[in-house]
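Right after this comes subunit A.
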Amino acid sequence: MHVFKYLALLLLICLTLSFSTALAAPAPSAKDKCPVCGMFVGKYPDWVAGVTFKDSTALYFDGAKDLFTYYHNIKKYSPLKNQAAISAITVNDYYSLKPVDARQALFVLGSDVYGPMGKELVPFGKEADAQAFLRDHKGRKVLRFNDVTPAILKSME
Partner candidate 1 sequence: MIQHPAILALTIASLMTGLMLIYAGWYGTWILDKWDLHSGSELQLNLERRTYLISVILSYALLFQIASLFLYIFTADNLHSQFTGAMCAAGSLGVNSFGYPVLILKILNCLLAGVWLIINHVDTRGYDYPLIKAKYGLLNVLVPLVLLEVVFQFVYFFNLKADVITSCCGSLFSTDKHSIAGEIAGLPSGPMQAAFFGIMAATVVCGMVFFLKKRGGYLFAALSALTFLVSSAALVSFICLYFYELPSHHCPFCILQKEYHYIGYALYATLLGGTVSGLGVGVLMPFSTCSSLSGVIPNIQRRLAATTLIMYLLFTLIVVWRMLSTSFTLG
Partner candidate 2 sequence: MILLTNVTKTYNTGKHNQFTAVDDVSLTVEAGRLTILKGPSGSGKTTLMALIGCMARPSSGRIQLHNIRTSFFTGADSRAPLDITSLPERFLTEIRRTTFGFIFQQFNLVKGISALENVMLPAYPTGESQGAFRRRALELMELFAVARHAASPVEWLSGGELQRVAIARALINNPAIVIADEPTAHLDSKLSREFMEMVGTLKAGGKTVLIASHDPLVYDSELADTVIGMRDGRITGLSGLS
């Protein structure tokens, strides 16, 4: 019965809390699929990364790794697009889960935190957060957007 008691308490807090939880971020719909791996992105909202094009179409990925895989080989996945057509790239900050500009973000490589696709580049908006995460989660390296090369992606397979 203890479990139920806790649940009871937890829920009631929420009954009152749930009015304030609507924090809108550009979210993928249930039908959006990661163009790299085909996974339905909506199932793993925490890891979502997005690319918005100048024609205001958008693509979503289930992690920074697939985003970079795409970014380095746009020809393969969207033959009609290229890097120049991109207007914005966003990733979710690991701690806040809020979208940040990927080109300004930092990525921790080799940590013990796995994404839906296994090894992942964990994104952060702030340098200090990235460093703290690196310590907490046995990360290997903090990378900037341009440091993530196809060779690094290869090493993560």
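The rule is short, and it goes like this: a residue touches a chain if its C-beta (ideal position, glycine included) is under 8 Å from a C-beta of that chain, and two chains touch if they have at least 3 such contacts; residues count from 1.
How were these candidates chosen? In short, all candidates are chains of the complex that A comes from, given by their letters.
In this text, all values refer to a predicted model and were calculated from it rather than measured experimentally.
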| task | State which numbered option touches subunit A in this complex: 1 or 2. | result | 1
| query | Which residues of subunit A touch candidate 1 in their complex? | reply | 31, 33-40, 76-79, 114, 116-118, 157
